[in-house]
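Chains shown are a subset, placed as in the full complex.
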Amino acid sequence: MLFHVRMDVHIPLDLPADVAGEIKAREKAYSQDLQRRGIWRHIWRIAGEYANYSIFDVKDNAELHDILIGLPLFPYMSMTVTPLCRHPSSIRDDET
Amino acid sequence: MLFHVRMDVHIPLDLPADVAGEIKAREKAYSQDLQRRGIWRHIWRIAGEYANYSIFDVKDNAELHDILIGLPLFPYMSMTVTPLCRHPSSIRDDET
């Protein structure tokens, strides 16, 4: 089941650079692990912003929630979640 | 080059059903042709709304604009276009 998520990152200006760097490194590893497992299907940077659009493929709302609150950057993010369905014009079978 | 587009469709309540049906059939054919050619990469229905999120892969802004204004449903749509980049955490090479 697919969900569209917009994530906006707001790292406080006074967070020490090494702390921020360590959190971002963990965020990247966390994201890539989920991408490799086919759960975090897509992630795109929004041009000019510290923000992304992502597509998740999870079995239910609870799995999505657990993944999102587990993000190392979660305390610095605002999220917008939109549930998706297969579009009747889609030619792809795996976009349910 | 990728773009994220949200399309909201507002078909007037007094548009005759056969006219609406004919436009929607042309819309579907138009969309599927672009999907087969790899230009309209993804299209997802937003649950509960007559709206979709789509990803386009075009060579420039002009190609995107020509595709969008050519949509048979364009006169009944509002659009929000967001330019995308490859995300530094992405494990995919083709998401530029």
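A and B are the chain letters, set down in written order, and residue numbers restart from 1 in every chain.
Going forward, contacts are C-beta pairs under 8 Å (C-beta built on N, C-alpha and C of every residue); 3 or more make two chains touch, one makes a residue touch a chain.
In this text the structure is predicted, and so the values were computed from the model without any measurement.
The complex is a homo-oligomer: 2 chains are shown here, and the full assembly described by the structure file contains 10 identical copies.
Just so we're on the same page, only the chains that are shown with their structure count from here on.
To overlay chain A on chain B by their CA atoms, one rotates by 180 degrees, a value rounded to a multiple of 5.
The distance from the centre of chain A to the centre of chain B, each centre being the mean of the chain's C-alpha atoms, comes to 22 Å. For chain A in complex with chain B, the residues that touch the partner chain are 2, 4, 27-28, 31-32, 35-36, 42-48, 52-53, 55, 82-92, 95.
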